[in-house]
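Submitted below is the structure of interest, expressed as C-alpha cells.
The complex appears here minus one protein chain, its other protein chains still in place.
So, subunit A:
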Amino acid sequence: MTDRPSPERSDAPLKPAEPARKPAARAVRAGLPLIWLVPIVALIVTLGVGWNAIASRGTLISVAFKDATGITPGETALKFREITVGKVESVRFTEDLQQVEVNMRVDKDLAPYIDKDAQFWIVRPQVSAQGISRLDTVLTGSFVEGYWDNQVDGPQTRFQGLDKPPLTSFGEKGTWIVLAAERSRGMTEGAPVLFRGLPVGRMQNLRLSETDEGVLTDVFIAAPYDELLTTNTVFWDTSGFSVSLGAQGVSLNVNSLASVLQGGAEFATLTSGGAPVENGHVFSLQPDRSAAEANLFADESRALRLTMLIDESVKGLETGADVQFMGLTVGRVTRLAARIVQDADDQDRVEQEVTLALTPERLGLSGDVTPEQALDFMAGQVRGGLRARLASAGFFGTSLQVELVELPDAEPAELDREGRPHPIIPSVPGDISDFSETAQGFLTRVGNLPIEEALKSVTDMMNSVTAIASSEDTRAIPGALRGTLEDAQAAAGEIRQVTTELRESGAVGQLRRMVDEAAAAAEAVKLAAADVPAMVDQIDAAAVKIEAVDYAAIGTEAEGILRDVRALLGTEDAEQLPRNLSETLKSASGLLNDLRDGNAAGSLNNALASASTAAQDVSDAAKRLPQLSARLEALAARADAVIAAYGDRSSFNNETINLMREMRRAANAFGSLARTIERNPQAFILGR
C-alpha cells in the first residue's frame, strides 16, 4: 500500500529508535481498548437507567367508579395521605358500560400494601352545612385518594371505588357504633355527634333498618372519645331548636347553626357500670335529652319483640309509647297495625296489632341474655298471670301506653311463640275502660249520696231541738222557776222559822246532807259542762278533716252522726229532762208549800226525803250529759277513724290517683252541669 513503513510494521520489530520516533502511534494502540470502554460504560449506564425506570414504574391497578368526574388520564394523581403515589394512566368503561375503570400506576414500594382492604374515592370540592372542604381541588382538579393499612395481605389490582369519601380515612382509631331511631330526624350524612357540645364523631351510611321499623346510621366515634361510650350511654337528637314554656317562663334552646341545618346527636353516659362497647353496638337515638335520661334503653337490636292483639280502640297510642312493667319503662311500642282475624263464628274482626320492643335488661334479666331466654322468662311470667293491656298515660290522660300487669286471677293463657310477626303476649281489656267506668261510678256515687236523708236528719234534729225548746214543759221551766223562787223566798222566811224549829228538833244534820247531795249534783253538771269545749274542739277537728275527705263516706258518716244526734235528742231522757226539772221544782214548791203550811214538824222528815229524791233526779239528769258528751266523743273518734283511714299513706297514693282521675271526670261532669245551667238557669232553681 505504501512504501513508508506502517505503524504496525514498524512496531513489530522492537528497535530502540522506533519507539522514540513513533510515540503517538503507540499511544493510539494503547488507547484502543480503552476508548471502547466509553461506549461500554455508556451502554451499561443506559441499560441500568432504563432497567431502573422500568423496574420502578410501579404496579398498574384499576379501580371502578360510578363516574370519572374530573379525572384526566396522565394528570390526575393518586394520593395517599395527601402524597402523590401514583397517576391515572387511562380511563375506560367496564364491559357492561355501567362503571368507569380508572387505571392507575402506583409506586412500586407502596403496591404491596394495596390489598383487599384498600379504599379509593375521588376527592372533589364539597359544600356542606359544616363548611366547604377540599377547596384546593377547585384549582388543581380532582384527584383519586386511596387508603390502605400497613398490612401486606395479598396485593390485588382490581378494586371497587367508593362513591364518597369515608368518614374515617388514614386509619383513625375509634369505634363504630350504630344509632337507631324511629325517624331520620336529626340524622344526615356527615352530621356531627357531640359530646358536651364537642364534635367527636360523624354519621354516615344512613339507611332503613332491615329488621325493624326504623332508621339506622353508622357513627364513628374517634379515639380517645370512644372510651366515653358504655352500654349505658344514651344518645339524643340535637337538631333544630326547642321552645319550652315552663314555670320559669319561655326558654328557647338553639344549638349550633350546623346542628340546626344538618342535624346531629349528642351523647352522654348518665349512669355508671356499663360495659365498654364493641364495634357495631346499637344505640337508640332519643328525641331529646330528657327523653334520653328517662329512657335508658339498651341495645335496641337485642330487644325482645312481642305482639299484643287488642280489639278495642288504640286512639291515643303512638309508636314510641312506653311499655311499663310495675311502673318501670321496659320498652316501647314500635309498630301499630290492624289485621283481620276470624273469630269463632267465622266473622271477620279487626284487631289492633301492637308490636312491643322490650329491653331484657330492664325486665331484670342479665345483660347477655339471649332473646330465646328472655322469651322463656316472659312465657313463665305469662303463665303466672302477666298480661298486657292499654293504660292511660300522661297527666291529662290523653295518650295511652302499654302496661304489663300481673293479674293472678286472669284466665290462663300462654305466650304464643308461633305468633306472627312476633310472639303474641295475651292481653286483657285495657285499664282505660276501667277508668271510664270508675268515672261513671264516681258520678253515680255522687248522685247517690244520701244528701236528702242527711238534710232530712238535720231538719228532724232541728225540729226535735225546736220541739224541746218550744215544749210547754220547757217553757214552763222559767215560770215554774220564778214561782219556785217566789215560793222559795216566801218559804225562806218560813224556813228560817222552821230552821229555828228544826235546830231545836235536830233536823239540821239531815238538811246538811240534802244540801251536800244537791252540791254533788251541781258538781256533776259542772263536770259535764267542762267536757263540752273539748268535745267542740274534737268536732272542730273532725270538721276540718271532713273537709278533705271522700264525700260519699262523709255523707254516710254524717248521716250516721245526724241519726245518732236525732236518736239522742229523740230519747225520752232528753225529753224528760226538763220535765224532771219541772217536776222537781214542783215537788220543791209543794214541799215548801207543805212547809209553809207548816202542818207539822213531823212531816218534815218526809219532805226532806222528797227533796232528797228530787235532788237525786236532778243529779241523774245531769249525769246523762257526760253520756251525751261521751257519745259525741265516740262519734268524733269514728270521724277521726274515717279520716285516719283516708289519711293512710300506703293506699293514699293510689286513692289520690283514682281521686284525681275521678276529679277529672267529675270536673267534666261539673263542666257539663255548668253548661246545662248556663243554658237553662231556671232548671237549677226550679229543680227541673
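Everything below uses one rule, namely that contacts are C-beta pairs under 8 Å (C-beta built on N, C-alpha and C of every residue); 3 or more make two chains touch, one makes a residue touch a chain; residues count from 1.
Just so it is clear, contacts and distances are computed from a predicted model.
Not every chain of the complex appears here, and the one that does not is recorded in UniProt as "Paraquat-inducible protein A", selected from "Monosaccharide-transporting ATPase", "NADH-quinone oxidoreductase subunit I", "Paraquat-inducible protein A" or "Peptide ABC transporter permease". Summary of contacts with the chain left out: across A:L139, A:V243 or A:I340, the touching residue is A:L139. Summarising the interface, subunit A meets the missing chain with residues 4, 7, 21-25, 28-29, 31-32, 35-36, 38-39, 41-43, 46, 49-50, 53, 72, 74-77, 84, 136, 139-141.
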